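Here the complex is missing one protein chain, while the rest keep their positions.
This part shows chain A:
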Amino acid sequence: MSSSAVDVDLVGNVILVAFCFDRQEGRRGKPSADRWRPNSMQKMLTIISNVLRGSARSNGAQVVSEAASLVVASRSYADFTPEATFDIKKVDLHRLEEGPPLTATLTREEGLKYYRTMQTIRRMELKADQLYKQKIIRGFCHLYDGQEACAVGIEGGITLSDHLITAYRAHGYTLTRGGTVREIMAELTGRRGGIAKGKGGSMHMYTKNFYGGNGIVGAQVPLGAGVALACKYLGNDQLCVSLYGDGAANQGQIFETYNMSSLWKLPIIFICENNQYAMGTSVERSAASTEYYKRGDYIPGIRVDGMDVLCVREATKFAAAHCRSGKGPILMELQTYRYHGHSMSDPGVSYRTREEIQEVRSKSDPISMLKDRMLSNNMASIEELKEIDIAVRKEIEDAAQFATTDPEPPLDDLCSHIFANDQPFEVRGATPWTKLTSTS
């Protein structure tokens, strides 16, 4: 590798020519069962890109990044692999003859979308950690980093017209269900621009077809079945995904829900996000049976690698098809991991070792897994992904800026939203002389 500067103009011209040639071939969107093989043009561009990347180390990034962005700009969808099929882990089955497929097809767009969403969740949660330590966020804050593949994969298997409900580790779902980072962060800091106008906080965020964000362990599961009942009642072919953790899995109300949703064949997907620890109690110490996917007994179940966004997506698609065909509920156990402790008041290392956390981070991180897949199959370039990272970082910074500068809710809002569709009425304040008003 020469140490002199690369002639950017020459490279640029070569690429433009190559680009023109390639466009005529029209490679987009061709489904394939086999691994896609690049043609000679793509190979050349890959080599050029590698050279530029290599010289960046010796020449300094500045000059080369311009060239790199040229390369990127001209390396459009036409020369990246438009889609690829990957082998995914086999799921464990309970009361099912067949499970989801053993391969998953990922298009470039999907890959970039999943990458961006997971990275957004990751950075948003880390920012929340920072703001909590600065005491700008207070109260409870349960972070989702490590589990991004679950939220993103599930959303990949359903549509926004389906319904979803989860417990308190809900920031990621608020995002995938249509919330913006700005609204979520402003809710965490308790400002009027928050998704619940500052009145709910970390555990009580809602969007369309997303019912929170619930503080009481296990209570969200029967609520989800209720939503499913309504879907069936209205005949709208929608379903409800009802999430809970390994700690909640022992709750009686969940078994009551299993019973009724089976009896009435409700379109509900039960999903147990098993991150191995219920606060400080490991699964071995809290459950007589840790095979959570079998705990539905008469309800068919599958156990899925929750760190692989494609596994989660395929499993969700499979489960959704099961529900929509009128067969009733199905249970999915996602084996996942949280890097943070239970909440910000839990350091997370008194009941597990740092080595364990480190090992999961290095071997099974969901974002790294997707990144490696896309890069090694030429579905994206490393620069492109870096740009996404930069864009995400900027989005989070802007949101944090908003969240720390937006004013707190007005005192007028103190008593509002007690009742819906009702006349305004008087609310007793702290003393009998403090008369406040509640509006719907």
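As a working rule, a contact is a pair of C-beta atoms (placed from the backbone, for glycine too) under 8 Å apart; a residue touches a chain by one contact, two chains touch by 3 or more; residues count from 1.
In the analysis below, contacts and distances are computed from a predicted model.
Visitor: Name the omitted chain as UniProt records it, choosing among "Pyruvate dehydrogenase E1 component subunit beta", "Nucleolar protein 14", "Glycosyltransferases" or "U6 snRNA-associated Sm-like protein LSm1".
Guide: Matching the unshown chain against "Pyruvate dehydrogenase E1 component subunit beta", "Nucleolar protein 14", "Glycosyltransferases" or "U6 snRNA-associated Sm-like protein LSm1" yields "Pyruvate dehydrogenase E1 component subunit beta".
Visitor: Consider the whole complex, including the chain that is not shown, and state which of A:L160, A:M279, A:L375 or A:I388 touches that chain.
Guide: Touches the omitted chain: A:M279.
Visitor: Of A:D237, A:E359, A:E387 or A:E408, which residue touches the hidden chain?
Guide: Of the candidates A:D237, A:E359, A:E387 or A:E408, A:E408 is in touch with the missing chain.
Visitor: From the list A:R191, A:R313 or A:R373, which touches the chain that is not on show?
Guide: A:R191
Visitor: Mind pulling the chain A residues that touch the left-out chain?
Guide: Counting over the whole complex, chain A touches the hidden chain at residues 138-140, 187, 190-191, 194, 196, 198-204, 214-219, 247-248, 250-252, 278-281, 285-287, 350-351, 408-409, 411, 413-415, 418, 427-434, 436, 438.
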